Each structure stands twice: as C-alpha cells, then as structure tokens.
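What follows is a single structure, and I will ask about it in a moment.
For this view, one protein chain was removed and the others were kept in their places.
The block that comes next holds chain A.
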Amino acid sequence: MTVMKPEMKSLTREKAKWMYEKMCEIRQFEDKVHEIFSKGVLPGFVHLYAGEEAVAVGVCAHLDEKDSITSTHRGHGHCIAKGCDLNGMMAEIYGKATGLCKGKGGSMHIADVEKGMLGANGIVGGGFPLAVGAALTAKLKKTGAVAVCFFGDGANNHGTFHEGINLAAIWKLPVIFVAENNGYAEATPFAYASSCKNIADRAIAYNIPGEIVDGKDVVAVYEAAERAILRARNGEGPTLIECKTYRNYGHFEGDAQKYKTAEEKEKHIKEWDAIAKFRRYVLSQQLLTEQELHEIERKVIETVKNAVEFAEQSPFPQAEDLLKDVYVSYQ
C-alpha cells in the first residue's frame, strides 16, 4: 500500500492573494492601533507587529484551523494570520465585552482557541512548552495537526527554549519553532544577549534542522515553512526556523527607541519593506494585477475602519463578568 504523503506545492494565485491581503491587514491594523494609542484612548500596553508581517503570514499560509500556534506579547500579526476576527481583536484591545476574550485579556492575551490561536502571551518564553503540548495532542490523537511556536530573539535565551525544543525533538513532535529575530529584545540587542551568531545555529544541539530565512521575504518564509511543516506532518519531528526581521515601531508604544539608528530604520522600514517586496514579486510573476492589489488595499482599509467602529460602539463587560470563567464552574 502506498502511503500518501503531503508534498511541496508552488505558490498559487489564490494563496498569493490571501497572503497579500493578510500582510496588508496586519500593517493597517497596527498602524491604526498606533494612531489610536497615541491619542490615549487605549488602556494598557500594546506591542506592534508592523514590519514583521512576512513571518506570520508566510508560515500561517500553510495552516488550517486544526493546527495550533502559540504567540508572544507582539501577537496581533499572528492572530490575523491565523484567521482571528479583526472586529473581535480590536474590541479586545479596547477591553470591550465583544472582544475575542470578552475584555478579560487585552492586547497581550488575545486568543481564539477555535481558530487554533492559543494566545498571545505576556511571559517571554511562555510559548515553547505550550506549543509542545499542542503537538503532543496532535501526535497521540493522530489528528495530522502541527503546532507552530512563534517567539522573539529575546526568548531564545530563556530556559523554556531549551526544555521545549529538546522535548519536541526526543518525542519527534510536529512542532515548528519560528524565531522572529528583530534584532532587539526590548532595548537589548540580540548580539549582546545571545552567545550564538544565529538562533538557528542552536538547532544542532537538539539534532533537528535549523534554517535561516530572510524574514522580510514572505516567499522565502513560505517555502521554509512548507519544508518544516511537511517534515512535521510526516512524523519527522520539529524544525527551527529563524526569520531575520525588524519591528517598525518600538518594543511597546511609548518606547523612544534610542538603541536604533536612523540609517537602520531607513533601510528596514523603507527600503526592505516586506509588503512592498511581495507586491513587486506578485506583479513580476503575474500572480496578481495592479488592479487586484489596489482592490485588496482599499478593502483592508475598510475592514480595519469597521473594526475600530465595532470596538468603539461595543459595550464594556458587566460587573457580573468579573468572576466568570475563573473555573469551568466557579461554585
């Protein structure tokens, strides 16, 4: 009997369209949150994903709802790429009852378990073991699902990185560890905080493949993710992918970013922008037309505008919600 194994596929027109739309949605969403936050309307902390769109989108392009992802404090992009509802996300950031977490979590804890989004996370390094657990379920229940752990360069020095990857490796679990190396853990450069030159170099210690990808190139991320996800779905265990990227905004809103230089910002934000790069690619490959791209860009502005209106018009939670969901049944 021939066992049918999933195989590599080339980027289709439909997929390219989805990817461009998701990248634009993330950028538009984050630029809008940045704008609203600066007016002092939003409660709490927000950490924006703008600049890193190619990573979440290039990876999630291969996932469906049965697959899980774990995220970070910089989680909006992962949520959008994994199919979370933008209205529910924006309402959550506003602390409204219609938010994806009913206003209980906020920006740093947006989750939608039904979509396989296991939560943004306030704890650096929190995601490694959580992704491993989701992959253990997939393996034991033979669902064919994979788990993706998105993490930042700051987390690669956390103890959970070692424990999580080692566990996934010895049990050959279907996990893809995706490092988003944006160069800075808060205000601390990667090169200062990490003893390795590349995060992917650490894969050798766990006897798993490690791959370095241009995290500004969504096609490169897409292809690397496809290889890793195929390995995972075929029972060959975890892969570590390091995406070299950059965050356009600060660690959180309000960060003066004294650690960045004007030149690097110019290069990363203007010259090497991931969305502009992909736009050029789909046009040159004749995957999408200028008119189609315009249409997506127009639609995305509308979608995000609607999300803000939805959030602003939504009610706040009620007093009785305070003690709901501490346990399945509180009494």
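Operating definition for what follows: a residue touches a chain if its C-beta (ideal position, glycine included) is under 8 Å from a C-beta of that chain, and two chains touch if they have at least 3 such contacts; residues count from 1.
The working rule: contacts and distances are computed from a predicted model.
Enquirer: Considering the UniProt annotation of the chain absent from this complex, which name among "ATP synthase subunit a", "NADH-quinone oxidoreductase subunit C", "ABC transporter substrate-binding protein" or "Pyruvate dehydrogenase E1 component beta subunit" applies?
Expert: According to UniProt, the chain not displayed is called "Pyruvate dehydrogenase E1 component beta subunit".
Enquirer: Considering the complete complex, identify which of A:125, A:215 or A:238 is in touch with the unshown chain.
Expert: A:125
Enquirer: Write down which of A:143, A:261 or A:289 is the residue touching the left-out chain.
Expert: Counting the whole complex, the residue in contact with the absent chain is A:261.
Enquirer: Tell me where the left-out chain touches chain A, residue by residue.
Expert: Those residues of chain A that touch the unshown chain are 43-45, 95-97, 99, 101, 103-106, 108-109, 121-125, 154-155, 157-160, 185-189, 191-194, 255, 257-259, 261, 316-317, 319, 321-323, 326.
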